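Here is the structure we will look at, set down as structure tokens.
Let's turn to chain A:
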Amino acid sequence: MEVIKPILYILIFPGFAFQFVFSTYLEWIDRKLYARMQNRRGPLYTGYQGILQPVADIFKLFFKEDIVPAGADRFMFSLMPVLGLAAVVTAGLYIPVWLFTPYNSFEGDLIVVLYLLSIPTLALFLAGWFSVSPFSLIGATRVLTQLFAYEVPFFLALLTPAVVAGSWQIHKISVFPWTSGAWWVIPIQVLAFVVALLTLQAKLERVPFDTPEAETEVVGGPLTEYSGKKLALFRLQKDVLMLVGSAFIAALFLGGFSGGIWLGGLQLLVKTIFIVFLLSVIRAAFARIRIDQIVSFSWKYLAPVSLVQLLIVLILKGNGVF
Partner candidate 1 sequence: MLENLKTWARVKSPWILHFNSGACNGCDIEILAALMPHYDLERFGVLLKASPRHADVLVCSGPVTKQIAKRLRRIYDQMPEPKFVVAVGACACSGGAFRGCYNVMEGIDRVVPVSAYIPGCPVRPEAIIDGVAKLLGSLQKKSA
Partner candidate 2 sequence: MTVDFEARLKEAFPNTDIALGGGGRFWVVLTPDQLVPAVATLRDKLSIIQLAVIVGEDARDVFLANYVFTGERVVVLQVRMDHEKPEVPSLANLVPGAIVYERELKDLFGINPVGHPDLRRQAVPEDWPEGVYPLRKDVKFDQEESTAKEVK
């Protein structure tokens, strides 16, 4: 039994199978919400209310011809989608979905997750870099520029709950408001929560931070030359990243998913969907901003705001409020 358990973790829950199913479901929610906000219906005829639409998209891409452009670096071109997906799925293993601590959870896993979540961006950058199109190249350089813009505020924002809980372990952070009895630490972290949401949006490269993939400017950005299976892997990676990102923000800022298998599972569902809902609203409400505007926005507003939040928390902590 002890041997099977880790394998089950990795393959079934919260590993591959669970993440694939849940992330496609989240994409469907996102597409539906986005469509409803634009007064459209969104996917409708693929399964109940189009719920299988993302699955159909991914299967279709898997059955399509897979083209590697003539001048591209074949190895890197094929490696990148796999690498990116593997990184996010691994990060997903650290979601604290059980009452007990997740498998292979340890003191400091937050740092590991943060770094794992940076890998898809780098994979995307390299993917664009090793394709042969000028659009991929421009997209790739934008991916990297944007990474410099949002990564620091993202880290700073996620530092706040860690400081509050006094731990680097995601599981401990997420249960801190309940174990310590100080549930009101959740509302005082609202600034960091907002920053984390916006930077997650930037990480996912969605409007208003979708310059790297801006259709009207650089066609498909780094993914311009990708087709078939590799494109499917990238799409899957985006979905899983959305799931993992939202789940982590929910775990760190919204009090985690404690309460046993049923209550915990329900909380995971509700809280993640709530985050996705917020992300969809942001996506629908703004225009795409330029790359230089993104950089100045992150450094002028997001980074100082997260520092202020950190300061507030540190002062409270120093005074022994929690």
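Some points to look at:
Convention: a residue touches a chain if its C-beta (ideal position, glycine included) is under 8 Å from a C-beta of that chain, and two chains touch if they have at least 3 such contacts; residues count from 1.
Quick note on selection: all candidates are chains of the complex that A comes from, given by their letters.
Values in this document were obtained by computation on a predicted structure and should not be read as measured data.
Of the numbered chains 1 or 2, all belong to the complex, but just one touches chain A: 1. Of all residues in chain A, only 31, 35, 38-46, 50, 52-53, 55-57, 59-60, 62-67, 215-216, 219-220, 223-228, 231 touch candidate 1 in the complex they form.
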